[in-house]
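Remarks on the structure that follows.
With one protein chain withheld, the remaining protein chains of the complex are depicted in position.
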Amino acid sequence: MGDIPLFGMLDILGTFAFGLSGATVAIRKELDLFGILVLAAAVGVAGGTMRDILLGDLPPESLRDTRLLLVACSAGLAAFFLGSRLEALKRPVMLLDAAGLGVFAVSGCHKALEHGLDPLAAVLLGVMTGVGGGALRDIMSAEIPRVLREDVYAAAALAGAAVYAACHWAGLPQVPSVSGAVLLTFALRVASERFGWKLPRAPRS
Amino acid sequence: MGDIPLFGMLDILGTFAFGLSGATVAIRKELDLFGILVLAAAVGVAGGTMRDILLGDLPPESLRDTRLLLVACSAGLAAFFLGSRLEALKRPVMLLDAAGLGVFAVSGCHKALEHGLDPLAAVLLGVMTGVGGGALRDIMSAEIPRVLREDVYAAAALAGAAVYAACHWAGLPQVPSVSGAVLLTFALRVASERFGWKLPRAPRS
Partner (left out) sequence: MGDIPLFGMLDILGTFAFGLSGATVAIRKELDLFGILVLAAAVGVAGGTMRDILLGDLPPESLRDTRLLLVACSAGLAAFFLGSRLEALKRPVMLLDAAGLGVFAVSGCHKALEHGLDPLAAVLLGVMTGVGGGALRDIMSAEIPRVLREDVYAAAALAGAAVYAACHWAGLPQVPSVSGAVLLTFALRVASERFGWKLPRAPRS
């Protein structure tokens, strides 16, 4: 997304946020410094890397632009030094994570459309880019991915990616489309957390 | 496998079967509607997507032909509305799953041979295509993949893929080769379930 400067900055913010969330889980599982850095790096760049693998754009951005890896590792280091005080920062971390979700969902959708994918496939690739890092984090912690359990997480990413795809189809200018779509995901995610929104479950006997 | 019409239909059937198996696990784990759809889609297209990544045929068929994603999501929706009544359908779901296993194992092997892989590598890619979706389903549910625990699952996929590779090498016509190989996997899988066939385990002290 080097063509949109706004995106460059958001991308780095999102990578930092996801790196932090990976490191937080690593600390809770009492991993050592190295495990923290590995999980921070993996979670920070996994979504974008899956996106680039599926688009055949290899080597992926995460290996071509090492700033992203450095940002994710910095998040890991920051978490290591904050240690247990990180728990007190739960709220800002959640806000960063919601911002990262929006940025990656929209940037994934954007890149997929530029590679000529269908809108439906592009929206789904956007959702995967947004939720991929967190899913890997949970799989590596031997837990059911939170994206599957948590209400309005993938759904928020879907909304942002779908709105961006619609704006793109309608030929609207890029900066407002991107900003609006990212904000939508962010707002949905934060509001659902704040108001405890739930999605329906299948009825059980 | 767009070149064999029979395969197009079988592919869709297999995707539906695997989507259903993903959704069934999601419902058992009490995931919400969105989690069910995500797991159904992931399980439905994962095997074919891994196959296309390894062959370098990117973006993968699952992103180029969105019918497959729609079919997998329909399976998720169907499972959501059936809810706990799905348990009563255990047997037809198992039959569908066995059919999907055969279809994907043979189609993976076929595509690998067309990309010029060795027969041995093609057979293994076929097995991976067949069992990949189910393995992802179990990993995302934080369980040991059933393909590793269950007797005669990957082995049935292997038999079908190997027979197809042999027919291909012998230059036999495609439609009977494909049908025979798919049926072999299907029959082995169903029979092993029915008669409780076991494979040997390593001796323990």
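We just call them A and B in the order they show up, numbering each chain from 1.
The rule is simple: a contact is a pair of C-beta atoms (placed from the backbone, for glycine too) under 8 Å apart; a residue touches a chain by one contact, two chains touch by 3 or more.
Since the structure is predicted, the reported quantities are computational estimates derived from the model, not experimental observations.
When you scan A:69, A:95, A:166 or A:191 for touch with the missing chain, the hit is A:69.
The chain that is not drawn here is touched, among residues B:147, B:165 or B:182, by B:147.
Residues of subunit B in touch with the missing chain: 53-56, 112, 115, 117-118, 120-121, 124-125, 135, 139, 142-145, 147-149, 151-152, 154-155, 158, 198-205.
In the full complex, subunit A contacts the hidden chain through residues 26-27, 29-36, 38-39, 41, 49, 53, 56, 58-60, 63-64, 66, 69-70, 79-84, 87, 139-142.
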